[in-house]
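Please find one structure pasted underneath; my questions will follow.
With one protein chain withheld, the remaining protein chains of the complex are depicted in position.
Chain naming follows the written order as A and B, and within any one chain the residues start at number 1.
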Amino acid sequence: MPDFVRALATRDVSPGTVRVVEIDGRRIAVCNVDGEYYAVDDVCTHDGGPLGSGRLCDSQIECPRHGARFDVHSGRAVVLPAVLPVRTYAVEVAGDDVRVSLGGGRDV
Amino acid sequence: MTDRKVTEMMPDAYKWGFHDEARYLFRTERGLSRKVVEEIAGIKEEPQWMRDMRLRALEVFESKAMPSWGPDLSAINLNDMYYYARASERPERDWSEVPDYIRQTFERLGIPEAERKFLAGVGAQYDSETVYHNMREELAKQGVIFADTDTAVREHPDLVQRYFGTVVPPADNKFAALNSAVWSGGSFIYVPEGVQVEIPLQAYFRINAENIGQFERTLIIAEPGSFVHYIEGCTAPIYTTNSLHAAVVEVIVKKGARVRYSTVQNWSTNVYNLVTKRSVAYEDAVVEWVDGNLGSKVTMKYPAIYLMEPGAHGEVLSLSFAGRGQHQDAGAKAVHAAPYTTSVITSKSVSKDGGRASYRGLVRAYRGAKGVRSSVRCDALLLDGDSRSDTYPTMEIDERDVTVSHEASVSKVSEEQLFYLQSRGIDEQEATKMIVNGFVEPIVKELPMEYAVELNRLIELQLEGAIG
Partner (left out) sequence: MMLDSVSLRKRQAIEELSARYDEPIWLLQHRLKSWRLYEDILPPSGKEEEWRRTDLSALSLEGVRLFPGPVTHVPAPRRNGRDGYAGAIVQRDGVTLSRRLASDLERQGIVFSDLHSVAREYPDLFRTYFMTEAVQPIAWKFVALHAALWRGGVFLHVPAGAQTTVPLHAGVGLSRSGGIAVFPHTLIVAEEGSSVTLVEEHASPDDDRPGLSSGVVEILVRDGATVRYIGVQDWGKNVNSFATIRAVLGAESQLELGLVGSGSRVAKDTVEAILGAPGANAKIVGLFLAGGEQHMSYATLQDHRAANTTSDLLFKSVLNDSAHLVWNGLTRIRKGAAESDANQSNRNLLLGENARVAPIPVLEIEAHDVTRCSHGATVSSVDEEQVYYMMSRGLTRQDATQAIVDGFLRQGLECLTPVRGHDGIGRALERRLLAKVA
């Protein structure tokens, strides 16, 4: 049974934007795609730096440094120079909260 | 052997130092700004998504710093250039319709009448805009699209939008951002599934007026099982101030397809040639870059192959000549993102008269890329005591089940070989040429001999003693 933890308030991340939160020592980028919420690791798999200060283009999050893009649904790298997917997390909305599950355990 | 006396191609003096009086129908104001970019998009009547991408790319360009590594780029004055100019109203379809002074340029370049028949299709770029474009009927029948990129944006918008900027996004590096903002011209090639394009597709372009940059954007899409060979080459006259050529080439090679991209670059020695060339190869796909760098003041170019799915194979053959005042900073990148992918990189360079040739490369194997095999071989020849050669290879291997090797050597002309040839009555200069020829031959022989115009003309000039 996955453990959902409150990440932030729904009003904290408006449609078309990204907010980075820290959960359990991990930086997670929470994205609002037209009212739907998604969560990915705040790490660009190309250079290891943060994604969160990048922008959201439809359902793709773009890394500000070299333009790599990841699909927030699947985590797949859709634009080079990133090739490896970014990890995604399950998200649920409960009332005014966006909740993220880091997975079935610490070792994921 | 006479056809291949590449040593005689050394651009000691660039004899094509002519340019027509600048005759333009239109050009944007000097320098780069939002207004200039919007004007370009407007003139081309581009869809909103392209206009937006250009403007966004301009922002990225302005926010990025110049590279802190590599050759000296301090003499480039980005504010002092014209970023777009247009020489005639619309793309032409055959020779008779090409404006006189443009045809004259081609005459003076000496394209023999006979050669023209062998050309599959020519998109000739005159100062940022395509003025001549001709497609052979066979290509059209096969469903092959070979057009200048501007036309492709208008006639095949969905196709272009799907792929444009996915291999080299605007933010990739400063000059990719510049290109993304002001690109004009370049080739768009689409090869449908299973189609083998027998004849190499080619293009010409040149810089003309002072301070006009060339920013062509090329996009090649090869559907599964297809094949195409594209040849790019160019020539440019001498100018007193520096010219900039910042091109971007994106090549997508799908399952089982093969693309070969050959370039002979012979820009005049005041040109800064900064190019981002990158390909993605999917399952069992093959990509080959054949890259010849002869001209320019500075070239920074590292053809790259991203091997995305098992069975993909990439090859780069890079040849550089660095003569007086030149710095060729060339190389290759192979990124292994999938298991059982292979890459072979071969680089040869010759430096003389104080020229500097550098190899700069990357071989990267991501974790999980099991069974990867990669080999890199760089050889450099220094012809005299003023010249310089460097090698900057980087390997980043995050997977243990690989076989990766890299070897490089730098040497001078072997005294033994020279002595041997001289003892057979060959004078030193001739002997040196023969030795250098032998050194570069493995790569030169991969350049298509059908691509005759540039090479033949250059060789002729050399043999006539017109250079030197």
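Everything below uses one rule, namely that a contact is a pair of C-beta atoms (placed from the backbone, for glycine too) under 8 Å apart; a residue touches a chain by one contact, two chains touch by 3 or more.
Here the structure is a predicted model, which is why all the values come from computation and not from measurement.
Seen in the complete assembly, the chain not on display touches B. Set against the missing chain, the residues B:E59, B:E193 or B:D390 yield one that touches it, B:D390.
Residue B:S409 is the one among B:S63, B:N77, B:Q196 or B:S409 that touches the chain missing from this view. Listed by residue number, the positions of subunit B touching the unshown chain are 367, 380, 382-412.
Note that in this section only the chains that are shown with their structure count from here on.
Rounded to whole angstrom units, the spacing between the C-alpha centres of subunit A and subunit B is 38.
Contact residues of subunit B toward subunit A in the complex are 60, 165-173, 278, 280, 306, 308, 335, 337, 366.
Interface residues of subunit A, counted against subunit B in their complex, comprise 62-69, 78-81, 83-84.
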